[in-house]
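Only a single protein chain was left out; the remaining protein chains are all shown in position.
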Amino acid sequence: MKNEPQIMPNCFIGCETPFNESETVLFGAPFDGTVTFRPGSRFAPAQMRPDSYGLESYSPYQDVDLEDAKIHDAGDLDLPFGNTAHALGAINEFVSHIVQANKRPLMIGGEHLVTLPALQAVYEKFPDICLIHFDAHTDLRMDYLGEKLSHATVMRRIWERLGDDRMFQFGIRSGLREEFIWARTHTHLYPFNLDKLEGSVPLFKDRPLYVTVDLDVLDPAVFPGTGTPEPGGVSFQELLHALCALRGLHIVGADVVELSPHYDNSGVSTAVACKVVRELALTMSTFS
Amino acid sequence: MKNEPQIMPNCFIGCETPFNESETVLFGAPFDGTVTFRPGSRFAPAQMRPDSYGLESYSPYQDVDLEDAKIHDAGDLDLPFGNTAHALGAINEFVSHIVQANKRPLMIGGEHLVTLPALQAVYEKFPDICLIHFDAHTDLRMDYLGEKLSHATVMRRIWERLGDDRMFQFGIRSGLREEFIWARTHTHLYPFNLDKLEGSVPLFKDRPLYVTVDLDVLDPAVFPGTGTPEPGGVSFQELLHALCALRGLHIVGADVVELSPHYDNSGVSTAVACKVVRELALTMSTFS
Amino acid sequence: MKNEPQIMPNCFIGCETPFNESETVLFGAPFDGTVTFRPGSRFAPAQMRPDSYGLESYSPYQDVDLEDAKIHDAGDLDLPFGNTAHALGAINEFVSHIVQANKRPLMIGGEHLVTLPALQAVYEKFPDICLIHFDAHTDLRMDYLGEKLSHATVMRRIWERLGDDRMFQFGIRSGLREEFIWARTHTHLYPFNLDKLEGSVPLFKDRPLYVTVDLDVLDPAVFPGTGTPEPGGVSFQELLHALCALRGLHIVGADVVELSPHYDNSGVSTAVACKVVRELALTMSTFS
Amino acid sequence: MKNEPQIMPNCFIGCETPFNESETVLFGAPFDGTVTFRPGSRFAPAQMRPDSYGLESYSPYQDVDLEDAKIHDAGDLDLPFGNTAHALGAINEFVSHIVQANKRPLMIGGEHLVTLPALQAVYEKFPDICLIHFDAHTDLRMDYLGEKLSHATVMRRIWERLGDDRMFQFGIRSGLREEFIWARTHTHLYPFNLDKLEGSVPLFKDRPLYVTVDLDVLDPAVFPGTGTPEPGGVSFQELLHALCALRGLHIVGADVVELSPHYDNSGVSTAVACKVVRELALTMSTFS
Amino acid sequence: MKNEPQIMPNCFIGCETPFNESETVLFGAPFDGTVTFRPGSRFAPAQMRPDSYGLESYSPYQDVDLEDAKIHDAGDLDLPFGNTAHALGAINEFVSHIVQANKRPLMIGGEHLVTLPALQAVYEKFPDICLIHFDAHTDLRMDYLGEKLSHATVMRRIWERLGDDRMFQFGIRSGLREEFIWARTHTHLYPFNLDKLEGSVPLFKDRPLYVTVDLDVLDPAVFPGTGTPEPGGVSFQELLHALCALRGLHIVGADVVELSPHYDNSGVSTAVACKVVRELALTMSTFS
Partner (left out) sequence: MKNEPQIMPNCFIGCETPFNESETVLFGAPFDGTVTFRPGSRFAPAQMRPDSYGLESYSPYQDVDLEDAKIHDAGDLDLPFGNTAHALGAINEFVSHIVQANKRPLMIGGEHLVTLPALQAVYEKFPDICLIHFDAHTDLRMDYLGEKLSHATVMRRIWERLGDDRMFQFGIRSGLREEFIWARTHTHLYPFNLDKLEGSVPLFKDRPLYVTVDLDVLDPAVFPGTGTPEPGGVSFQELLHALCALRGLHIVGADVVELSPHYDNSGVSTAVACKVVRELALTMSTFS
């Protein structure tokens, strides 16, 4: 046989940089153990890789190509089942590994609780980190039916680490009345849309940032494949513009969570998740 | 066994008020016998109850909670099959029962024809009632293939009771040319969107109102699970704002119709229907 | 209003007997927290109730009607999320309540782990109980990724209570080699089909029996809506005949588990689960 | 342009014979107005035509080709909506037209009630006709919630015309206890499977026959796309062998009903219905 | 039989004009052989015809009815499989036939490559034709994996015929960087939305125009049933307004491509495609 066989890559499109040469490390955290309504986000990263080839690696919005952004796709973590603490531990350990290698983690969930161990690992290196949080839900409960670790409490747990005035929440349109009241004095919660993001960018300058995108911030028309669809969300373009508004900022870690692909057999939700990952990865690569 | 077993409620979220203490009575009218394209709205109310728990009972838009709105969920009517007149009779009888108890009916369809007997029952008590009608379709035919009772004729039948200038139609974007012409002299028909609603509110002050929401007024992107999807509809936010614009008015009855859940396996249409019911129920509760 | 409104029942078809007059108590245990492949069995009981009306309450196979079998449908347990121990505790408590009232529990899962607390409660009253187990999978692992409580270990946990020679496993066609070897000395494992059941019936005479039906014992052609579809299973008729072969035996508790309805949009899997519940409930009612 | 454009046929595969030269006339009766559980069989004939080209017109079972069987596809009747009597009248009229032209009608439903007017039209010409009935359900109720014309009563209405001992029912596995009892003295009801068909063939010799195939006689594994799936049915091969056993008999009319294609997105149910139509049409063509 | 049987038409709604009396000829070109991601647009025209009856033939946007627009539906071409050149040849031949009869072709794809032979046929008669192109993708590659004829190269092939400054591309949001660069000097490419269309209309006056609508210009929320869904597209209303802005222009040919109906089981994408065809057909009919 003259030439090596041509084998299809099994990484996310345009993310073929070896770990050592990479600046951003993409990986999957297929955990959905605390979901209260519809589970299935465990299947997200495995579904996204092949479907990412339905897109292009080039973004005409940012005029950059993923192939130039030095991204390594490390695959999916093999997480223990039915034991939340163990799964979170494994995520924390892997993100620490990335951060210690002076690279930026870009995690694909899984449910939103996976943000907690990832952020904690990044926080070890960047203790003055701020959180930019896109979501339909407050996620600020003290506990959920007695459980402290839940996708409905994750932002409250993160607040316990970061404290007041370090969390910026955009697009929120669902929660308990108590959560909305509590947020008034502890976080920057901008409900219903992303209109306040652009004006907030000056606050983010020169600070290390972690960006977490719960994809259910999007309207379910755009993104039906998710665990708790909440009508009345933002359009893809609004989210895209928000992500692009963060260009040049010091994003030291990020994640994209809550795609539950089996609830959208059209494949559109997976395509949306892939394009959000592409644009977020490119935005992250613009800090210098 | 020390404590009573904890059993999940089988009512719509936040609607656990007993009938006697309630101000609004929610119930299902699972009838779809005259649908011309895709049937299946008979399955709507049974699907909505469990899925309503994917939402919260609290609305951050109106800053009210369903649990405070004194709503009783009476379940679904057991309607005879294949005989339109009998089914409409049973609905009329049940709505009369609610109205005579000085409560507000909030009916979940079923197809749009169920509005006719409900409105007729409310009309008995409030003969000066006006109708606010959200829909993609005119529903103003004199008959449909010879049939007088049809989801395509329901507004014409209602007009025969109410007469000119008592019906306000919003979002209409489909019908026969004749229907649009007829509407010019008999109803207030505002086509394509809901932009004229806010300006119409002063007309509604101090009058008893019946609000009927055919969910296909929404764009099929937002609400694919319906019998006759008609592209070019309004967004969820537009409908939400319209409903909120009715706060404080004297709504004496209402319905939400035409969810056909089997046509949207993602569950999003059901979530949309549930959220419309929540916001409409809360709007109704603001009259004093 | 002359007559009371006719409201549709929200119980399983033919199970309207009040608790006190009932002999069998049907209830749902919507827990799927340890599922390793595809979750979603939490939605089973809520989906089965309305769909049960697509069947008849009369069984021509057994010539009995559910309406004669004195069954009470108690609804679904409201189980805490993300905490396996608490959920199992609530199930155990509720089954104890049923058993102490001298009634037979008939539980609808949920995943297979729910059998553990139910059987433990029944065992308190009937310590010489035997288990009849229909399944595609051995479920005999000592642990699963370190976890003791898992749908993959449930039969091992039950064995720890019952001991050797008390468990009869039918239809098994998937597992680790170690599980098959272990079963040789500890349980009666009849692989691949149900052919050995009829011959085993004499062994079951005069003993209290618990019957657990993991619906994935059926071929996925018959029952696609399940968490771990395993090709090569039995037909509906084979399972039906097996259940009928148990008529007259002393079944003191039973369950039907692992319907994951969102994976079968045709609704057929739900219909199958309902019919299995009907036939099992009728079989249970034949002991005297 | 040299040659005529090649346009795809829009008839059922192999059924391009003009009406005048045809022996069998195939047509659709898209009516589903009395269905009690899941409607949608109105969409069956329009879905079957294009999908029939996924099969071949040649049957290796019977070694005959549809193209040799002189079949005309007349298209679908345009039936009035929401008025059962009118729809049945139009079917009756069209079948009379076929019968008077000395051709055999082969009707595609729609729900099972369409058999009534078709059989009545055939009966006018062949008053000693017998009915061969494949079904999961008895369809022998006197009325359904007070309605005389229903898919649940159609066989009782036909009996009122034919009288005792003229109806042969195969595969029945669902109904009220009363229906099974009534059938003992009025029809030949062979429950659960088709085993008794072959032995009955001598009774059918030299008599005009009408064959009605309610496709839900098949197991829902084979045929999920139907209104009331009833687990425990026959395999495709069993139905095929039964149809082939009727070769050479004097079948003067037939129908295939109760495909509801939207409930099976895999398209398999439609393929099954097409193949049943092919084999039944070929069987009908063997009388001489 | 007194009156002729009433048979449903099998053409697109309102397109029953005979060929000779028609001004526009609608037909299907069910070819999808070069699709790189998800095939299936071959099924589009056969699905659209019956579903078009879910709409009305009257457009309230344009206040015209399809029944007045003299449209003939010629059915679908029977195209050879697996041989791109032969399929394109057959399309070219059929469009030439239409053009030579002084009628306007309105083609339903199939994939986008079908535009090439259609435009070439129209170009023979109107060599100064301009192309108005709605799409998510540039389609301007020189080749795709070495192939010249591909849905990813179709606009480049057309440019080779038309030359610079004759192609106007709207809504483009995906492609290689090289394609975007190349377009700057060869086509009028307006990315991301349709905002520039209205201002371009004066350029189109008095010129023969071909309009090609790749439906993936729409956001996948609106139109999920397509081969390469690309998030961030335009709304239905934006496309509708763009089409209406072309009223009165000299459109001599048009097509609507890339509906892949099996990827949207809700049927909404098919409804959208039908409504785009209706509005485009009506727009075409306004030139005088």
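Odds and ends about this structure:
Residue numbering begins at 1 within each chain, and the chains themselves are lettered A, B, C, D and E in the order written.
Throughout what follows, a residue touches a chain if its C-beta (ideal position, glycine included) is under 8 Å from a C-beta of that chain, and two chains touch if they have at least 3 such contacts.
Every value quoted in this text rests on a predicted model; they were computed, and no experiment measured them.
Among the chains on display, the ones the left-out chain touches in the entire complex are A, C, D, E.
If you put the hidden chain back, the residue from E:Thr17, E:Ser150 or E:Ser174 that touches it is E:Ser150. The chain omitted from view is touched by exactly one of D:Gly54, D:Pro127, D:Gly199 or D:Gly248, namely D:Gly54.
The chain not shown here is touched by just one of C:Gly14, C:Gly75 or C:Pro224, and that residue is C:Pro224. Where chain C meets the missing chain, the touching residues are 37-38, 172-177, 180, 191-192, 219-221, 224-225, 228-232, 263-265.
The omitted chain makes contact with chain E at the following residues, 32-36, 38-40, 42, 80-84, 86, 144-147, 149-150, 262-263.
Against the chain not shown here, chain A presents residues 1, 5-8, 10, 30, 43, 46, 50, 74-78, 90, 93-94, 96-97, 100, 262, 265.
Note that in this section only the chains that are shown with their structure count from here on.
Fewest steps needed to get from chain C to chain E, stepping only to touching chains, is 2. A repeat of the A-B interface exists among D-E, B-D or A-E. It is A-E, with more than half of its contact pairs matching by residue number. Most remote from chain C, judged by the distance between CA-atom centroids, is E. Here the CA centre of chain B is 38 Å from the CA centre of chain E.
Within chain C, the positions touching two or more other chains are listed as 262, 265. Taken as a contact graph, the chains fit none of the simple arrangements: neither line, ring, star nor complete graph.
Of all possible chain pairings, those that touch are A-B, A-C, A-E, B-C, B-D, B-E, C-D, D-E.
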